[in-house]
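Every protein chain but one is kept in place in this view of the complex.
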Amino acid sequence: MTALSGSRLTPRESSRRIALFVQPTLRMLNNNNELTATTTPLVKIRGLTFHRGGRLIFDNVDIDIPCGAITGIMGPSGCGKTTLLRLIGGQLKPAAGTVEFDGMVINRLRRPQLFEVRKRMGMLFQSGALLTDMNLFDNIAFPLREHTALPESMIHDLVIMKLEAVGLRGARYLMPSELSGGMARRAALARAIALDPEMIMYDEPFTGQDPISMGMLIRLIKRTNDALGLTSIMVSHDVAETASIADYIYVLSDGKVVGQGTPDEIRDSDSEWVRQFMDAKPDGPVPFHYPAPPYDDELLTERDGS
Amino acid sequence: MIGGFVEFLRFLGRFGLGFFERLGRAHLFLLSLLVCLPAVVRRWRLVVLQIYSVGFLSLIIIVVSGLFVGMVLGLQGYNTLVDFGAEESLGVLVALSLVRELGPVVSALLFAGRAGSALTAEIGLMKATEQLSAMEMMAVDPFKRVIGPRFMAGFISMPLLAAMFSAVGVMGGYFVGVGLLGVDDGAFWSQMQSAVELREDILNGVIKSIVFGIAVTWIAVFEGYDTVPTSEGISRATTRTVVNSSLAILGLDFILTALMFN
Partner (left out) sequence: MLQTKTIEIIVGIFVLLGLAALLMLSMKVSNLSTLGDTDGYRIEAEFLNIGGLKTRSPVKMAGVVIGRVADIYIDSDTYNAVVVMNISNDYKNIPQDTSASILTAGLLGSNISAWGRAVRKPSLMKVIEIMITSDAVVLEQIIGQFMYNQAASDDEEW
């Protein structure tokens, strides 16, 4: 399902899309719909190079995000995982290389076209990033009200359905400040699927969640992806959870892809970097000690340097 | 010794370059804001909401301050004029001081402190909690949805607030002068009416308040948008808004007065 060009849908087109909206969401509510992942990549990254603050974040990186599947991007903290999502979404521009989405080069698009493409992507921020001056209902209705000309009654029904899919229908009039972390993320997920995008990016969805919320989120992500035929990119450092639902995993470290493959392949990988990450070893290619002068010298050095 | 001096020069250089960099960023920001204005006017409901929060909620402080300033003008003016036997001109003194200078300037300073800092904090917080980023990813331009309406609300509210400040101030002066100190009622108004020009004084005062409104709102909104997204960054940005707005108001006041009233 692709979005139309032009920033507002006509009522007729909106009605046609309603039918498309309703079906998959109902399917999602009813569970269990397998969609096979196709092999053509939706997002193609070639030769990506990016600096920030004097540091090289990405060094000539190539990544393919297959269509219709869940791809996990893993790696130690600070390796630029969130930056990657921003590069795909066009919020940052690479120093070199191309980021392609459905054949369009994101980093060369002009602002109006970029905004059009973004309607086909959804993004789930780490904190949910709900708009704090409106309640939950209005938050989810926000993209619908901004981009479509649907009447309020239809918007009401759509929002109710999205909320029901994430299990928050009863909380619709709460303000974001009154939600718990897990609820906020589920609400943000409902908002991300409001316009029925083709791709959703999840920025560290499992970080800081209790086991129950974690379980709920995993189930939601999997169901959303399968029922709506989405492509999902998950950035995380939760090895077990990511491996449990991802169809394909990339492991990044030090600005390069140090491992890629299906979860099983990664688990059995013999690359040093991947092993340290997967086995949670505190020391290895990613050192435990931040670079510093020798320990003995520091202890024995007097104030005046003798 | 030389090393310290060289360090100082490098510091100055960095500070100067940083200053110019910010200045350039602020102007590019203003440009993108102005480009969005036609789209913002179409979303006038958002502007109305902002006028409520920025204009109406500042009303109390403006009106109360205006009243007190007018009353003090009445008192001090009377004390000075009575020595020259010119206390009948109290109306002229109060009206001209308010309409030409105190109305636009003081209300702009109060506005910067109350509404300007609130705008900076609000936008800065939205940036820190990634709400602006989320909006961008939802293909909603934060300039048109968040920043533009606040900017419009600022420069629409400012002249209205300044006019109310001056009007209430004149009433305050009347209260003190005629009510308490015994200046002649008719002389108060008639001398005032013959001395205050519609085009030269009142219109110029309105132009001043519009210019101040644009300057203060621009600074407030830019500082919010440009903050370092931490709590310390936001508090520093809020302080900068108030300080820079005040300096801008007083500086622009001098320039405008020199242009208008020589």
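Side notes on the structure shown:
So that you can tell them apart, the chains are marked A and B in the order they are listed, and the count of residues begins at 1 in each.
Assume contacts are C-beta pairs under 8 Å (C-beta built on N, C-alpha and C of every residue); 3 or more make two chains touch, one makes a residue touch a chain.
Please read all numbers here as calculations on a predicted model, not as lab measurements.
One chain is not depicted; across the entire complex it touches B.
Considering the whole complex, the residue from B:Ala134, B:Val176 or B:Met192 that touches the absent chain is B:Met192.
Only one of B:Ala95, B:Val183 or B:Ile234 touches the absent chain when the whole complex is considered: B:Ala95. Among B:Val6, B:Leu23 or B:Leu59, only B:Leu59 touches the chain left out of the display. The chain not displayed touches chain B at residues 45, 48-49, 51-52, 55-56, 59, 84-86, 88-89, 92, 95, 99, 156-157, 159-161, 163-164, 166-168, 170, 189, 191-198, 201-202, 206.
Please note the rule applied: only the chains that are shown with their structure count from here on.
Separating the CA-averaged centres of chain A and chain B is a span of 43 Å. Residue ranges on chain A touching chain B, taken from their complex, read 89, 91, 115-116, 118-119, 121-123, 125-127, 129-132, 142-143, 146-147, 191, 195. The touching residues of chain B, when paired with chain A in their complex, are 125-126, 129-131, 133-141, 145.
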